[in-house]
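Below is one structure, written out as structure tokens, with a few remarks after it.
A single protein chain has been omitted; all remaining protein chains appear in their positions.
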């Protein structure tokens, strides 16, 4: 298997975290999947991902004190493998796991993903439960000093002795039985812990071993640029930030991160700008709210993610999508950059503005994105000197958000852009 | 209570670690105590300290793989408090804990100490066992991200909520019942973790609360100089190095550490140079061996520890002490510096040599120590300029190791010192 | 010579920097000296220190762009030694240097100090000027990579070859001829540059060599606690902060710094809290202003500096001193702590309050300082547990700022303290 074939273009989907935090249940997953199948699938959206704590009892019940309740009951099989909590995922009872839910998602023509934490449950280590296909028990393969600092559920596995790979293999055999298409593994791409690096390789091996293609997504970020080769070899996407939320400083900062990672986007390899906190989000975090981004900021976000070719994972509650947000998510020409463009490069970045350029892979056409990073309307200008590889005079530009067509007669091109806003053009040589 | 009164001079004793690692048992503790009572007590040696893992079953049985076996059985009461493992401490059965052993030690006229790890057992947290005197359970006061990186037994306690202090109080109530005189708390003086700092204060409070004076010793070191005030306020001694062993580079390095901490020695407050790896050590670590220090290095170590006024904790198996080592440990004039001197200051330190000076607290006399840090015999010289506070001409020097008396006529003083060796003088103005 | 005898108690004086920046001239120095002799000398104030850039032409004339004008004309003798700029120090002409001014200061019964930058003038290095008493020229002893990052005047000297010590000796021979009593050497106590450390020793040697006692003060700070032994061996005072100015956050922060350095105050060795920005300051920095400290903050500052036994260097323009400020600087009982107390220790410090205690060296009396670090009035309380070395019940307290006498009947003591304010008591056992 060639892992790059699992995601020949950046994955597009929905993830439960931004709206539900740790609390999502089966019915809610299905409702979002139904919406996606009916309204978004035809635009390329296809993954439905159940995020963190699906194995935990009482998740969210102590939210004032804990996001993740420590030392609490988790659903686990005899082989130290976490299972869906039947309180929230009733179809998982009787050893069914996520298979019934995955089957449902697949029946809609969509793909099914789950979040996992790196490692083996602490409960398993302390209870000496078995590891499938070995004579070992969990205490023998759990590394007591390899912990996650923000989630109390797991220990990393030993990487210098037998047992760790076998444990990961057993996990992915189960996920393959369930029909999982996408794995978001957390606590694995940020700290420069040697063991976490080795566990990325183990995850890859386990996917190869189970023989079911699964997209491998690494979190929480920021991933380390000096391990880029490693991510590209073993994973499909890796977060280039810590959790992204709906405020301007985080969005403005993403330009710096995209600059850093721009040379690392290729087939099956996607630096990940994280979920899109659009529409309604935040319910599980203390209260539902409409995204804090202005419309212009939303256009900036969609434009950057698309020209950079980040994976697109919706954070919005889909059943509450308004017309405006839906229009953002169904602009075929903008989304088209994920599949039809390549080689995006930053041309200019300073405190006021950023400019990106990429090439269409089929036609003699370019994409040009202008971003206004300042707090006032600005005319953003690109000159021939900024774009030496490209003749500006006599180009025709199609504004992909407004559909307007522009003829550019001069030797430079400029356009007014709203504060925190963006313009995205498809550029043709004029005949 | 004034904690500084618990140790008006630097504590002197024996600790099981250097010889037994994690494996010491009751019989061995008693044998060492018997030896101390018979041979060392009259020179000031009085503490017998049971070091790490006394609560653990099978300690030392997987030494090729683990110094501390993770997720293994520990002896614990219903209140989340660790108890001696009855396999190695038979007298602790039936809820006796360390009381019978402490009683035995006390019957010899000695004092009894134990090692503890900061925090609450991981097993308690996962099993939700009770906290004495509260409605809380261990999972509610264990901090899942506060771990020791080299020992898998404990979680730190929460410091921003109720329960942590109550837990420590319950521990020290038990230790007071047992008759503990000395607590060596580990995993608490090295990393600059805010929680570990707070737990030092909690330990102090628990000693005050239990109303039994107990010397509080902090490990593993190196303690942080910028927290010196904190240590001085709450503890009696704190390690200024990581584990010290019998090789010259570690001993040479101690001069730099003593330089750093020299102004922090006072009644009840002792920067700690760690155990004395003399005589036979190492059995629990893979094989008994005679100390790797030369005789001159041993004299250097004893001289530095004594003039600096470090606590003196023997690492040797006492029942195997040879005449030479015994003579080192029973030189009353040298040991006398612990109680009769003050204000030790480094006068010179370079790669070749070090010189220290301190004052007798009762007489008009000084102590002068000359150290040869080089690999060849050297004549070490101090001039009037090095010691402006002190008239060199006409002094009388008593060599405290050889008992020789020297008259110094000149304006400077010098003496030949063996490679890695030391001279220690008591200095009187000549009449 | 014993350098600790040069300052048996913390130096008290005035320094030109806080008011004049780089611009002070001879007339202004004399006016401040006259005021000191007439009004402050009898309270212990005695040093008059000419701060930075006395050798520079046009100092202050490009203040919008440069505090220190780079590559500008400096007054220098044929031996690479900086001399007073005759434009501002007319009496220095004809090779007189600072001698006439020093003579004047001495004639008032005061002592004379100057600021110097570590190293040798860059101009000397580039012009290959001579080094007195050697065959060398400045280019041979200047280290081209040892520079000050905020002042462009000097290169550090080479420390591994002949010439550097000879240069410093030549400097101090000149200063001795002039009659200098106090050297504030800058760019030498902050960065952990090995060469700067070595240059401290060279300064000390040069003072010994010139045979005139001169107090050696090191700047800019914060000095490094791990080099404390070095400072104590070679210098008399060393800054424990970067430049201190008249705003509350800097003053509140000083408590943390005094905590760190409290064990390092002894005869001839003074961690230095920096100048007192009282009265009128700032003229050379862009505009004269009255200190930004409230009266309570001024009391806090004086109380902390005095109980800690920091050197006291006035930053105020003395000729403009108001009654209130003068009263602060002439409270004999408060200033008395510099000479009559010892062993000051912090008892309590948290975000709300700090408490310090020290002992009178002659009488059976203590000093107790209560500091309110919060923004509201607070009752600050000390209990017997906080002060185990000391019986609180039945003490008599003399408020050294208000002169009020208090009898304390209870087992604890408390007092209301203004926001950012302080109380300072001399405490006697009641008969």
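All chains are identified by letter, namely A, B and C, in their written order; residue positions are counted from 1 within each chain.
Assume a contact is a pair of C-beta atoms (placed from the backbone, for glycine too) under 8 Å apart; a residue touches a chain by one contact, two chains touch by 3 or more.
Fair warning: this is a prediction, and the values are worked out from it, not measured in the lab.
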| item | value |
| --- | --- |
| Chain not shown, its touching partners among those shown | A, C |
| Which of A:108, A:228, A:342 or A:406 contacts the chain that the document leaves out | A:228 |
| Identified contact with the non-displayed chain, of C:42, C:128 or C:289 | C:128 |
| Touch with the omitted chain, as defined above, among A:9, A:262 or A:412 | A:262 |
| Chain C residues that touch the omitted chain in the full complex | 70-72, 122-123, 125-126, 128, 138-139, 142, 144-145, 147-150, 152 |
| Contacts of chain A with the absent chain, listed as residue ranges | 1-5, 208, 225-226, 228-229, 259-260, 262-264, 346, 349, 385, 388-389 |
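Here is the rule we go by: only the chains that are shown with their structure count from here on.
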| item | value |
| --- | --- |
| Between chain C and chain B, distance of the C-alpha-averaged centres to the nearest whole Å | 40 |
| Centre-of-Cα separation between chain C and chain A, whole angstrom | 58 |
| Chain centre separation in whole Å, for chain B relative to chain A (CA means) | 52 |
| Where chain A touches two or more other chains at once, by residue number | none |
